[in-house]
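Single-structure report; data block below.
Removed from the display is one protein chain of the complex; every other protein chain stays in position.
Naming follows writing order (A and B), and every chain is counted from residue 1.
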Amino acid sequence: MLTWFYSYMRRCDLEQFSQQIVNGISLGSIYALVALGYTMVYGIIKLINFAHGDVYMVGAYVGFAVTTFAGIGFIPALITSMAACAILGMTIEKVAYKPLRNSTRIAVLITAIGVSLLLEYGMMYFVGAQVRSYPKLLSEEVLTIGSVIIKMQQIYIVITVLVLMVILQYVVKRTKVGKAMRAVSADKDAAQLMGIKIDNTISFTFAIGSALAGAGGVLVGIYYNSIDPLMGTMPGLKAFVAAVFGGIGSIPGAMIGGLSIGMLETFVAGYGSSKLRDAAVFAFLIFVLLLKPSGLLGRDTKEKV
Amino acid sequence: MKVLNKKNILTLIIILIIYAIVQVLLTNGIISSFYEITIATICINIILAVSLNLVTGFTGQFSLGHAGFMSIGAYAGALVNMEMNSNMGFLAGIAAGAVAALIVGILIGIPTLRLKGDYLAIATLGMAEIIRVLFLNMDDITNGAAGLFGIPRFTNWTWLYIFTVLTLIMIDNFIKSSQGRACISIREDEIAAESMGINTTKYKVMAFAVGAFFAGIAGALYSSYFYFINPTMFGFQKSIDILVIVVFGGLGSITGSVIAAIVLAVITTILQSYSELRMIIYALLLISIMLFRPQGLLGTKEITDFFKFGNKSAKVE
Partner (left out) sequence: MKKKKFLSLLTLLLVMSLIAGCGNGGAKIDDSSNNTEDGIKIGINYELTGGVASYGQSSVDGIMMAFDEINAAGGIDGKQIIPVKIDNKSEASEATSVATRLMTQEGVVLSLGPATSGNFMATIPVAQQNKIPILSSSSTADNGVTTDADGNVYDYAFRLCFNDSFQGVTMANFALNNLEAKKAVIIKDTSSDYGKGLAENFKAAFEGAGGEVVAEEGYVKGDKDFNPVLTSIRGKEFDVIFVPGYYDEAGLIIKQARDLEIDAPILGADGFDSPVLLELAGQAALNDVYFSNHYSSLDKDPLVLDFIAAYEKKYDVEPNAFNALGYDLGKWAADAVKRAGSSDPAKITEALAATKGFQGVTGTFDMDEKHNPVKSAVVIGLENGAQATSIKVDPK
């Protein structure tokens, strides 16, 4: 990997390369945020929450609504959106996933697809298909190092993502709820026998994961300045690839995975062919699933008979 | 076992009667050209649903990329059809489409069918997306986003019916054969099947490839009916449409898929003026089926279970 990087640096324009790294990091940190939600939910109930990408989209719209119509600023909008998405996530879990906790995996997956479609087309029905743009919330300044341009917004995004991740690590490693989450993740039945309230723990997991997705939505709305009801599909799938690559069930893995996928996509689009950027991510997924499905930091689970 | 036993003759008569009735209604204009489109959609969807059911319902392999095979069939079929512009060309196109889809099915199946459940679903989704992106960018062959237009229309009720009936018979026979039983055992308990000496990979790929084959046929029929195809038509949304039919009818019931295809086509036609709601209704349908009746309309029962003709159904007790 490193030698490949070095040879590229020598062959190509170093400044262009550095700029692409900056691009990759911005894109990747957003994927990381969304991937965290996937990985946490999968870790705890072994479900690929297909609707996760759409929670991210709802977050973007909530942020849009409160900043445009209530005129509030960045941090309040972020918190509102996170809260709204947390509630949405918990509701979805209670209504659609909880009743199926003992059903086949296919059944839950199909339901998740149904929820995803409901969110997408429901939103389209209410707000229309047109793209919307956010009002100016964060500074538009740029930082120029050499000829590499870094926007202040990109820095804000990375900082926000890092802060959220640190908070998350604290919650998971240091709080009682976090411990409960880890326990349910490791062995659901044993955890229940130890007196841990499964339902609440799962709800809490969904809440956190969805809140993070909502934050991602607001950040994307500000950074790219364009939201539409179908904006969650592709990023959702790519964030899933990130979660798988990093090791599904592992929180640091999601962060690494997110950045990696962001980099991959950026470099394929920048140095390869921009038309194949989406296909490249999927091809990478298949590659990972075939070689090491547990990902970089994930655990190898043996299937018991 | 005699081929010309009582049951088969009766089935044949019913098949011919249905064909004749619809053909007469069409020729006399009692079924207008508008409803003919509905019938064509139903037939194509039956082929798609039954072939997906083979993979997902009977073999238990969750495939979200069925539309990808349909698109291969559609493009291959359209290109051959446009080149030859005759009934022979049309049939050659269907053959080409089916075989192309079959080959791709085997190629995709061998590596990905090692995956299970959710991972397989996403991998098949990814494969279909890759196919779509490739078609979008192969401008010289597929004309990219502009699509192929002016595809000669040879698909009519006769051909649709022939291929639909053929599909139903062939897949039903496959299910009832020893290969089919192997597939069902994989769905029931893959590890047990493996330990009983069944080469699970072989049968999974077989089911997958057969499903792809028929999806290819459906795609070729589709392209020769609707004059125009482009890569966007065969995206994730299409795969979902087919999945809804299979789930609604029952994962593991061929009759269920047939009934579901008819019912959903009728609903779609009625709701033509309310299409904003159509996807929402589909979504609610998916969710409520899974919550309240995950086995769909018919579960794993077939129509023969209701008329005891003495032939065992495909259920494994």
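Keep this in mind: a contact is a pair of C-beta atoms (placed from the backbone, for glycine too) under 8 Å apart; a residue touches a chain by one contact, two chains touch by 3 or more.
The structure displayed is predicted, hence computed values, not measured ones.
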Contact list for the unshown chain, restricted to visible chains: A, B
Candidates B:E83, B:D139 or B:E188 - the one touching the absent chain: B:D139
Touching residues (missing chain, whole complex) on chain B: 32-34, 37-38, 41, 136-137, 139, 144-147, 149-150, 153, 222, 226-230, 232-233, 267, 270-279, 281, 284-285, 288-289, 291-293
Touch residues of chain A, complete complex, unshown partner: 13, 15-16, 19-20, 23-24, 26-27, 124, 128-131, 133, 142, 149, 151, 220, 224-226, 228, 230-231, 234, 265-271, 273-275, 277-278
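Methods note: only the chains that are shown with their structure count from here on.
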Rounded Å distance between chain A and chain B, as computed from the means of their C-alpha atoms: 34
Footprint of chain A on chain B - complex, ascending: 56, 60, 62, 111-112, 114-115, 117-119, 121-123, 125-127, 129-130, 133-134, 136-137, 191-192, 236, 240, 243, 247, 251, 276-277, 279-280, 282-287, 290-291, 294
Chain B-touching residues of chain A, taken from the complex the two chains share: 46-48, 96, 99-100, 103-111, 113-118, 120-122, 124-125, 233, 237, 240, 244, 275-276, 278-279, 282-283, 285-286, 289-290, 293, 303, 305
